[in-house]
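Missing here is one protein chain; the remaining ones are kept as they sit in the complex.
Letters A and B mark the chains in the order given here, with residues in each chain numbered from 1 onward.
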Amino acid sequence: MTPILSVRDLSIDYRTRRGPVHAVRDVSFDIEKGETVAIIGESGSGKTTLAVSFIRLSPRSARITKGQILYTNDRETVDIQTLPDDELRQYRWSECAMVFQAALNSFNPVINIWEQFADTARAHGMKDSAKIHARAQELLDLVHLDPDRILKAYPHELSGGMKQRVLIALSLLLEPQLIILDEPTTALDILTQRSIIDLLGQLRKKLGFSLIFISHDLSIAAELADRMITMYAGTIVERASVTDLFYRPRHPYSVGLLRAVPRVSGAMGSVASIPGSPPDLIRLPSGCTYVPRCPLAIAACAEREPDLVPVDTPNHEARCIRWKTVAEQVGTAEVAVAEKIATA
Amino acid sequence: MTAAAIPRRGDRTLPGPIEGGLEFLRLLSRRPSGLVGFAGIVFFLVLAFVAPIFVPNQESGDVNAIYQTPSAQHFLGTDNTGRDVLNQIVQGGKEIIGVALITAFLTTLVATVLGSVSALVGGRFDAALVGLADILLTVPPLIVLIVISALARPTNFLALALVLSLLGWAGLMRQVRAQVLTLKERDYVEAAKSLDLGLTHIVFREILPNMRSYIVIHFVLAMTGAIYAQVALIILGLVPFSGKNWALMLYFAQTQGAFYFRDAFWFVFSPIFAIILLQLSLVLFVNAMEDIFNPRLRSS
Partner (left out) sequence: MSVADSTVAGRAVIELDHVSRAFKVPGGTITAVDGVSLAIGAGEALCIVGESGCGKTTTGRMLAGILHPTSGRLLYEGEDVWRKKGNELSTFRRAVQLVHQDPYASLNPTRTIFQTLSAPLYRHKKAKGNRDATNRVRHLLDVVGLTPPDDFLGKYPHQLSGGQRQRVAIARALTVDPRVIVADEAVSMVDVSIRISLLNLLLGLRSEMGVSIVLITHDLAVARYFAREGRIGVMYLGRMVELGHSEALVSDPAHPYSAALIAAIPEADPRITRSKERVALKTAEVPSLLALPPGCTFHPRCPLAEPGLCDVQIPELLPLPADTPREVACHVAIRERRPAAELLA
């Protein structure tokens, strides 16, 4: 089966006065129909830059220097970069919808929720108000909101969690096949966050769309994702199924991220921050970009940037020449990495 | 441990006045209108304060050569007593710009001090000052100006500047107060309070430096206001100035009936142009400053 979205060797630069910022470098991955992929990585690793390019909404200073983004629906495969403007408009929302980072503040404050729905629908050729209204009601119902009350409300009258749910409903308006959520639950309370996560899980089952979500919160990924992508300094350093990444990580950076989050239940293990900070994306070192922070780095690591190579299984890849050493430390048991390292 | 690591002004990491100035010019150079305005201001400052040193003041004119049109001898023609107009333009900027500078300085100083103290102290002091400012703001300024000038008869330009700033501080004071009220809620001000750093430190070290741009912009705006006000007063003959000054030129042009001589065009319009160009320079400069100081525009 052809993947719904296929990203091939994608590189994106931002032009700045100091020189080009290599925000995304040689990123390739596929997303199958109905699949949920989580992209994790610390701040500045290029997650948003990557996701925004899927709907061609990158800021003007961004430039795709290399690669392709291919989208496939029932009928055809299109290259997002060469899509003509009218088709692009159709593609956004009706094929692929994105909920932006900090989107809670992106509502137009002076129009009510109904008008937000109506505007979006009209912009995509839905003309019949009654139909739009029926659809909006159905969607708000789906996200467990009271349609009659919410449609009349203005954004400031809603709580953060309600706004987030309205945004999800809005993104479903045109029945897209692919939904991208950038930090969907940061800035939400625990109980609200829980209800959004549960909601996303249900919707995904019911509607069968593919989901990309971006987060530096590993716990939401653990909850929802089928597959995981770890990004570091603009590039993919590890790609694995959710269980492989959480229990059998093979890149030291993934290990570092997993150890950096304390847990509420179970043993605490050895929790630790990743020392140092990410490299300057304008002047990247020649070898592996993680060397200065990596506890396992050897001289060979700094020579050239390693390739993304299969480890353990063909579906699990890591960009590390020391992955076998990582494997020795972490093993294969389904126990949290922090615990394993504590006992080792 | 070497003394070299002790940060001083002039250290590479601290922007000193020179680096700061260069950075400012670099930012300004990306806004052509602002650069034009800045050039205009420099031009007028030189014209008003440097040029008179080199150009001798012409006291009396040639009565046989009144209302002349421009010629090689008189670039801007002559006035009703046959004096060179260009010479008067050169001599006549000092007072206008001087009064504007002093007024702007006094207005900004008073407004900033009162505004920030009012916001920080609060209570009755604040209420009283705001009330006073409101009263000043509700009366039409030109009328008050005319009344005060008529009563007080400011005979030198320092007195005029005083009168102008007495009337001008209220608006800016309210704006400064509003700014300080928001700045004082900032976390770092709260931190300074709980570190017990004292009111003086909070005002002069924590709050005012963050209003630098705001203050500079309002300083320039106060200058434009002061220029209009004094020109109006002088043309109306309410300020019994003697000497040379663009507004006085207009006053004489008007009282001597120069408006009725076609050849007096240059005599009448030269000061008008000078005033307009000066104001335009200031306004262009301020507009560019607003852009530059807006950090969001700055990073782009």
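For the reader, a short list of remarks on this structure follows.
Throughout what follows, a contact is a pair of C-beta atoms (placed from the backbone, for glycine too) under 8 Å apart; a residue touches a chain by one contact, two chains touch by 3 or more.
Just so it is clear, the structure is predicted and the values come from calculations on it, not from any experiment.
When the whole complex is considered, the residue among A:I31, A:V78, A:L258 or A:V291 that touches the unshown chain is A:L258. The residue from A:A153, A:V271, A:A302 or A:I341 that touches the chain not shown here is A:V271. Where chain B meets the chain that is not shown, the touching residues are 1, 3, 5-7, 11-14, 186-188, 190-198, 201, 205-206, 209-210, 212. One chain of the complex is left out; on chain A, the residues touching it are 42-43, 159-160, 189-195, 197, 216-223, 242-243, 246-247, 256-258, 260-266, 268, 271-275, 277, 334, 336.
The rule we apply is simple: only the chains that are shown with their structure count from here on.
Averaging Cα coordinates per chain places chain A and chain B 54 Å apart.
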